[in-house]
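Here it is: the structure, laid out below.
For this view, one protein chain was removed and the others were kept in their places.
What follows is chain A.
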Amino acid sequence: MSKPAKQAIGQQILAAFRAAGAIEVAPDILLPAETLLDLYGEDIRARAYVTQDPIRGEVMLRPDFTVPVVQMHMANGAEPARYCYLGEIFRKQDHGETQPEHPRDNEYLQAGFELFARDSGADAEVFALFHSILAPLGLQATMGDMDLVMDAVRALPVSDARRAALLHHVWRPRRFARLLARFAAAPAPRNFAETSALWTGLRSPQEMQARIDRLQADALEAPLAPEWVARLERLFAIQAPAPEALRQLRAMTAEIPDIAEAVERLDRNLALLSDRGVDVGAIHFDASHGRHTMEYYDGMTFSFTAPGRADWPPVASGGRYDALAAVLGQAQGRAIPAVGGIIRPGLVHELGGLR
């Protein structure tokens, strides 16, 4: 497949992003590895090309644009700001036990748009922009909302320690389900036998004692009522065309009042999308959509997938990542809500291009 053809599609997308008010930026290809590793952990080490530079230390071939774009904005951007970019990203395609017949590319283009703004219409602006650019392709749009998920977890009548543990693992569905089941059961008492083993390693006896104290306090906590587990399961399982999902979510606010604010926000977002000409009835809403992405998005999430291409990654994806932006802005003492997304021009090309 020809690179110039993919580049041309990328340029077409870039032109649409520019027309929407974005300034084009060109982050480096070779990035310091430390920030990315600290944010994403081993997931990214498995997928990114990491190498050693004698002076700069560990460096990485750009595995995604979001981090360098956010850093660039935090260093010298005014607000509100819209950025767009087009360039290669590099990902190892490590196969499981069997090599696939058609392995994905290790090097492919991404065209992206990032919006830094305190404006409540930002989610709808980004979603509608991607929706209009991709309209000729007949893709399936899916939307989720991590706010709903996290507000529902915050609403659980449990101790702060349990709540923090659940929120931490919200992106790891099986671990989350196990924790929830454990909190809903009567705890099995645990004995922490004194060992004669010599203390070794960096973790201190005080750290261990703090965890044992926490576990002992946790053992005295009343089990979480089973109806709360059922409520969460029902909320997480909501999957329907957006207007119908909204109706179901609104019904759930009777049982989980703390999600009301997020439900109202979703309602406003869908209304804004309708105003921008998006057929919201064709958007598939999946309450758990954002739980299957990297630990990254904390508000609206979206993806556009090609029907009948189950083995493909999404043609486009994105969402809100306020927490990530806050972490990256710490050094400058800045935090700004951020929402953005990427399109893969290579997949657009395989689908026959934008017209």
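As a convention for this text, contacts are C-beta pairs under 8 Å (C-beta built on N, C-alpha and C of every residue); 3 or more make two chains touch, one makes a residue touch a chain; residues count from 1.
Assume contacts and distances are computed from a predicted model.
When the listed names "ABC transporter permease subunit", "Cell division protein FtsW", "ATP phosphoribosyltransferase" or "Antibiotic biosynthesis regulator FhaB" are checked against UniProt, the chain not shown comes out as "ATP phosphoribosyltransferase". Considering A:Ala135, A:Met208, A:Ala225 or A:Ala251, the position touching the chain not shown turns out to be A:Met208 (whole complex). When the missing chain is restored to the complex, the residue among A:Leu37, A:Ala184 or A:Ala240 that touches it is A:Leu37.
Only one of A:Ala78, A:Ala197 or A:Leu220 touches the chain withheld from this view, namely A:Ala197.
Annotation for chain A: contacts to the undisplayed chain at residues 37-38, 41-43, 45-46, 94-100, 165, 168-169, 172-175, 178, 192-195, 197-203, 205, 207-208, 210-212, 215, 295.
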